[in-house]
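First up is the structure itself, then whatever we jot down about it.
Note that one protein chain is taken out, while the other chains of the complex remain in position.
Chain naming follows the written order as A, B and C, and within any one chain the residues start at number 1.
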Amino acid sequence: MNRKVLIPIASIIVFIGFVLLKLDWDGADRTHELWEALEVTAGGFLTLMIFSFLYKDNAFYKFAEHLYVGISAAYWMCVGFWSNLAQQAIPHLSQSLSEALGQPFLGYIWHYWIPVALGLILLTRLLPESMKIGWISKWTLAFIVASTAGLFITANLQANFIAQIASTMSLPLLPDWTGFGDFLSNFDLSYEGQFVKMFSNWVIIIGVISGLVYFFFSKEHTGWFGRVSRLGIWVLMVTFGAAFGYTVMGRVSLLVGRLTFLFRDWAGVIG
Amino acid sequence: MLLAVTQGLGPVFSWFFWITFAAGLGWLLWMSITGREVERRIIFLFMGLTVSGAVLAGIILPVQETTVVRNVFDTIEGLSEGDRVLLSLDYDPSGAPELEPMAKAVSQHCFEKKLKICYMTLWGTGGAMITDVIALAKVDFPDLVYGDDYCNVGYRAGNEAVLRVIASDFRKTFPTDVSGTSLDSLSVMNGILNCADFKYIVAIGSGRPGIKEWVEYVVEPSGALMGSGAAAVSAPQLYPYYPQQMNGMMGGSKGASEYEKMLRRVYPKFKSSRAQATEIMGPQTVAHVFLMLLIVFANISYFLAKKRKGASA
Amino acid sequence: MNYYTEKITRALLPANATALLVALLLACATLNVSAQESVVEEDAVGSALVAPVGVSSVTASDAPNDAGRAVVVTFVPAPVPQSEDQALTLSYEIHRALSQDGPWKKVGAMPSDTTAIMTFKDAGGRDTTSSDYFPTETDLYYRVRSMTVDTALFAESEIAGPVQGIGQWWNSGRSPVFWFVLFFTILTLVFLNVARKRGDSLYIRPLAGIDAVDEAIGRATEMGKPILYVLGLGTASDIATIASFTILGRVSRKVAEYQTDVIVPCYDPIVFTIAQETVRSGYMDAGRPDAYRDEQVYFVTQAQFAYVAAVNGTILRERPATNIYLGKFFAESLILAETGAIAGSIQIAGTDEIAQLPFFVVACDYTLIGEELYAASAYLGREPLLLGALKAQDYAKAVIVVLAIIGVIMTSMGYEWFAEAFKVVG
Partner (left out) sequence: MKRTIPILITFITGGIIVLAEFIPPWAILREHVLIYFQIIAVFAFFLGGGSLLKINCQKVVRKREDWQFAIVTLVGFFIMLALGLFKMGNPEMVDLGFAADLNASGSWFKNVFDAVKAPLSASMYSLLAFFIASASYRAFRAKNSDATVLLVSAFIILLGQTFVGVVSTGWMPEWMSFFKVENLSLWLLAKANLAGQRAILIGIALGIISMSLRVILGIERTHLSGGDE
């Protein structure tokens, strides 16, 4: 026997062995227990298979990855079918069909056939190219692109443009200002202090403006304009640094989560 | 601190582990000083060992509360019995270590305050996450009644389109709950016409569509009050929306552990419940220290190399 | 209550119970609830409390900026009862009727609060069969009932009305957004015209990352190695992907001129067909349609990490001279950039996914930050259309920088109305 047959068979035997080790028939609900043992064992095996990629791309990783691709695609199809088709489209299109799917019929709306038709048109992309009907799927594509573009315009304008200027505008340059004398006599560098508050507002205002200046494309970045745009780059770099530091935290959390699963649930080393 | 590792594996092994590890770090420093290449698989190995060691040691560290998280807590604390809260879980299993603790803690808090929760999701994988979170919440609240205390409307495909519709008409997108029951027959949804009718929205998400889309397509058009729980990756880019467009945010496992701490401070009954995010914070800190060491080593190596180059030129 | 009744119903009936039967049983359940309520009423007869004072100054007015399916009701709560035998108001019920004599329909309830003027928005849908149907352009009357512990003990307010829910043809709360849309559209159209007339003489500042592209193509030719172009994980409707297509067209034309290869692995099936067409026409424009091979642009898979693994494999096998990552990128950005750096390729990246920018900045040689990616397509193509649009964007930015400065100064001087004018309502 060659390696191509031997390794899969050996792996399956080891897997079954581990499942049996995890299995513990003490309750009444045996299906549930079998599932639980399978779940933990499969989880552990698949995690290790993925981690093997760190050494190098190998057959175990490829197996896990291909399994993932298949399962994912089917998962999305099922979820999409039951949520949007069965619960949203069919209850407005066919009484008998919606009852067969266990959904209440919500009244016939003829124009719900439009999206179904556009959807089916999209699926013509699956037909071989030699049939030359791919152009029709552009109707659907046009619809999708146009609706997102339409949503983008007002949402971005309102949430990311007007609201952002309004928030920047509402920062006073001299917060809690009661006079220069008070400012000097109360001066300190505490986190809640007046100076830090003022400094923060200045940083935000100058930072936003200089950052925007960096994104000016139709003017040469020289002279004072260049200096402001240089400041803008620094602001962006501080931003990226902060984002990098925070992302590290996120990624490590995921690794901790996975290792906790391996040690606690799978290997049972820690309680 | 290091002595904490005695827990679980026995003192001999853990001392052996940490001494070997320190020796390895020394070797890494030496390699950096002498300016030799270190293969990235060795770095991978170090990272794996660091985090594994910390997980096995079970280090628990104190966390500091911050205002941005407290705002979410205080808003929920300020709601009165029977108020409706919309909880959107827009993540998948890969985001769960960070985000599930948030969803669990917020659910516990709401149920303790006798608020009614409507669960929904914008991610196809979110349906499974909702099932998990409800199961976790039911450990402390076994008597919850579906339809009266909480409901689950599930998932709809369509990202922004879903949000824009529920901002003005909730029932248009979700005429029924996840198992085909009309929303009219669920007391949780009584009188809820659009998102602004919920007293508070908590969006917990790790990417797109997520919190940013909630702000753009729900908060802005409908004026609803929203708080959020963000994966650490997306937390920094959400700060422009705070506090005007969302009144608070839990960022990453740090934010989640802060919320867990506040919950336990105000409601000691939850002390027995597992604080998943707080468990993550210990190993995370160790990993941060390790990464900082790597950055320092790398820069030592870089400057020495530059100096050598300068000397030879 | 309803839920349990329903559960039992569903258990008793075959799996696919008809909606009609469920509805019938639900109706029974509702009857059941009202029966219980009447029991409470009987219990309360013996109590000696007097009804509370009703609320005053009830007003009802049409809700602004909507399609006419809402009315706003306001009222002033009664003061806290002075005498002990007066019942405490616990909540307010808002009732609506089509005539002053009823029949009244409860449309909502609010917990008691004696501190302020209370506002209730009665809104509904246009579906006449639904329980929340709201008749538009019809005379409506409202009254508020102050409820106590005892359901039989309550106080009615005077009746407000008639009022009509009238649809507005213009949402005035949104006017700032509209003015900006209008302003920006006009600005874009004006500059499109200017650009058409003046051709490509409009100035665009150099973008380091894009200048490097030409250089990189030259380098690839010298080394005899291909160029890897990754469009990212976006779909065809993502703006970053659309911008990336324009750049891909330009790159493939250059590549064809220099007689090197470009490899484009794709993630999305629709993006794949568009990319194919873009590269093909790039080769055509360069006058070398024969040099284009179908294998250059290929669809990999629609799973994030499988896609990354495949692209990683390509990078390590082919050792491309240059890797170009332009488009939407997510968690895979770091893995791609790291692998490319190890393979020794020059790397040019650009995305509008802010969370991924730090990784590109750290691990790549050149990075196009956010809007620079969109600008790059104009800079490269020098099409009047894109140049004009870019110019319009710049003017919009100039306007907001000026507005922001004025606004900050106004706020600091205590004129907060200026910043308030930019708040969008509803």
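The rule is short, and it goes like this: contacts are C-beta pairs under 8 Å (C-beta built on N, C-alpha and C of every residue); 3 or more make two chains touch, one makes a residue touch a chain.
Everything numeric in this text was worked out from a predicted model, so none of it was measured.
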| item | value |
| --- | --- |
| Interface partners of the hidden chain - shown chains only, full complex considered | A, B, C |
| Of A:Tyr68, A:Phe183 or A:Phe263, the residue in touch with the unshown chain | A:Tyr68 |
| Residue in contact with the excluded chain [from C:Val255, C:Ala392 or C:Ala419] | C:Ala392 |
| Residue among B:Ile76, B:Met102 or B:Val162 that touches the chain left out of view | B:Val162 |
| Options A:Leu23, A:Ile233 or A:Ile270, residue touching the unrepresented chain | A:Ile233 |
| Positions on chain B contacted by the hidden chain, ascending | 1, 38, 40, 43-44, 46-48, 51, 61, 64, 66, 68, 92-97, 124-125, 127-128, 130-132, 135, 152, 154, 156-159, 161-162, 164-165, 168-169, 172-173, 178-181, 221, 236-237, 239-240, 242, 254, 284-285, 287-292, 294-295, 297-299, 302-303 |
| Touch list for chain C against the chain that is not drawn | 7, 10-11, 14-17, 65-68, 126, 167-171, 174, 177-178, 181, 184-185, 188, 192, 236-237, 239, 242-243, 245-246, 269, 273-278, 281, 299, 301-302, 304-305, 331, 334-335, 337-338, 341, 352, 354, 357-359, 361-363, 369-371, 373-375, 385, 389-390, 392-393, 396-397, 400 |
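Quick note on the criterion: only the chains that are shown with their structure count from here on.
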| item | value |
| --- | --- |
| Set of chains adjacent to chain A and to chain B | C |
| Per-chain CA centroid nearest to the all-protein CA mean | A |
| Which of A-C and B-C has more C-beta pairs touching across its chains | A-C |
| Most distant chain from chain C by Cα centroid | B |
| Inter-centroid spacing, chain B versus chain A (mean Cα positions, whole Å) | 13 |
| Whole-Å gap between the CA centroids of chain A and chain C | 15 |
| Chain centre separation in whole Å, for chain C relative to chain B (CA means) | 22 |
| Sites on chain C at which at least two other chains make contact | 354-355, 424 |
| Residue list for chain B, restricted to those that touch at least two other chains | 220-221, 233, 236-237 |
| Complex interface listing, chain B residues touching chain C | 40, 80, 145-148, 169, 171, 181, 184-187, 191, 193, 207, 220-223, 233-234, 236-237 |
| Touching residues on chain B, where the partner in the complex is chain A | 8-9, 41, 44, 47-48, 51-52, 54-56, 58, 94-98, 124-125, 127, 154-158, 160-161, 164, 173, 175-176, 179-180, 182, 215-217, 219-221, 231-233, 235-237, 240-241, 244-245, 251-254, 279-280, 283-284, 287-288, 291 |
| Chain A-touching residues of chain C, taken from the complex the two chains share | 15-16, 18-19, 22, 129, 176-177, 180-181, 184, 202-205, 236-237, 239, 269-270, 273, 301-303, 305-306, 309, 312-313, 354-355, 357-359, 361-362, 369-372, 375, 378-379, 390-391, 393-394, 397-398, 400-401, 403-405, 407-412, 416, 418-419, 422-424 |
